[in-house]
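Some chains have been omitted; the remaining ones sit where they do in the full complex.
A and B are the chain letters, set down in written order, and residue numbers restart from 1 in every chain.
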Amino acid sequence: MNTLFIEKEIKYTGRELAPHWIYKNFHLQGDSIVAFLGEVEVKLSEMVDIEDVINNEPIYSKRMLNFIIEQFNVPLEQMVYNQRLFISIIKEVLESYNIKTKRKGDDLFYDDRKLSVSIATKSITSCLIHTALNIIKEGAPVKAADLSEMGIADVKEFALKILAKYSDEISSIKSATYKVRGIL
Amino acid sequence: MNTLFIEKEIKYTGRELAPHWIYKNFHLQGDSIVAFLGEVEVKLSEMVDIEDVINNEPIYSKRMLNFIIEQFNVPLEQMVYNQRLFISIIKEVLESYNIKTKRKGDDLFYDDRKLSVSIATKSITSCLIHTALNIIKEGAPVKAADLSEMGIADVKEFALKILAKYSDEISSIKSATYKVRGIL
């Protein structure tokens, strides 16, 4: 799995959650996870979560730590497992900063306030995840938490830990399928 | 997903990690998770983790909280994602008791001592997971932690929370595949 922290700020609009966006823009081929900082504004027309569209809940946050993951040759259901595990990993990295959060499905909460957004979906040739954590909560449409109030000053360092831990986890999951005998 | 806490103590020997063991013994048909207490002694000849066999590491623990999960129509790789998520869920339930543990792959550690064993594998018709947590650590071959020292007196209540949370998670993952549009 390729990992990359993108130094340049990028505004996330939803159109970045597209097959080969990582490959075309950052020339990483194959299973990849990238992180970047930037404003997030996803209009209803760009949203892939139909529940949010039905509920008329577009996404806005002034500044977020964004992750985009693309994995090939996997079914959507497995990618959702992936996404849940990715949220658990973020939670675990926060714990290494002595910050306690709660995971509910694919959401993280801090002090009962929402810290994250996340979605997993499928294209013809791959599955994709977008997950983002508020850095500055102003402007978010729901009662929000953010990384600033938690005292995470070096967001890049924080992101790098998540990238590394996710990449290790995926390798270790592959390994786990290699070492067990089938049972009768 | 069926859930069941089995009141009767059962010694886990490895032979219980078999397709339809839950169905034949407890008449739960289909995707199921059960929990029970009992001694754990898995001899090398019964182990499915070939790495442990190569390293000559049989499993013994005087008393453990055991979980057996069986899910049908899933590939092994997805079941390993499942297993990791299940370990995360146990960790989260421990947090609700204000107990802090660390997850490394499919293992849980408390105070750098190993609390759990876990394996996921495949039969012809299903995938299976066994996960167990020490209740009393005496006799375990490695430096171990256990639920007793953490002050979890009501192990059944603890187990029921895990059963419920896992079952909810699986439903919610299914739902997540139903509500997203595919992308081009």
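By our rule, a contact is a pair of C-beta atoms (placed from the backbone, for glycine too) under 8 Å apart; a residue touches a chain by one contact, two chains touch by 3 or more.
The structure displayed is predicted, hence computed values, not measured ones.
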Fill in: Entire complex copy count, 2 subunits given
6
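Quick note on the criterion: only the chains that are shown with their structure count from here on.
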Discussion item. Averaging over Cα atoms per chain, report the distance between subunit A and subunit B in Å.
Written reply: 26
Worksheet item: Which residues of subunit A touch subunit B in the complex?
Response: 17-19, 48-51, 75-78, 80-85, 88, 92, 95, 100, 102-103, 105-106, 119-124, 128, 169, 172-174, 176-177, 179-184
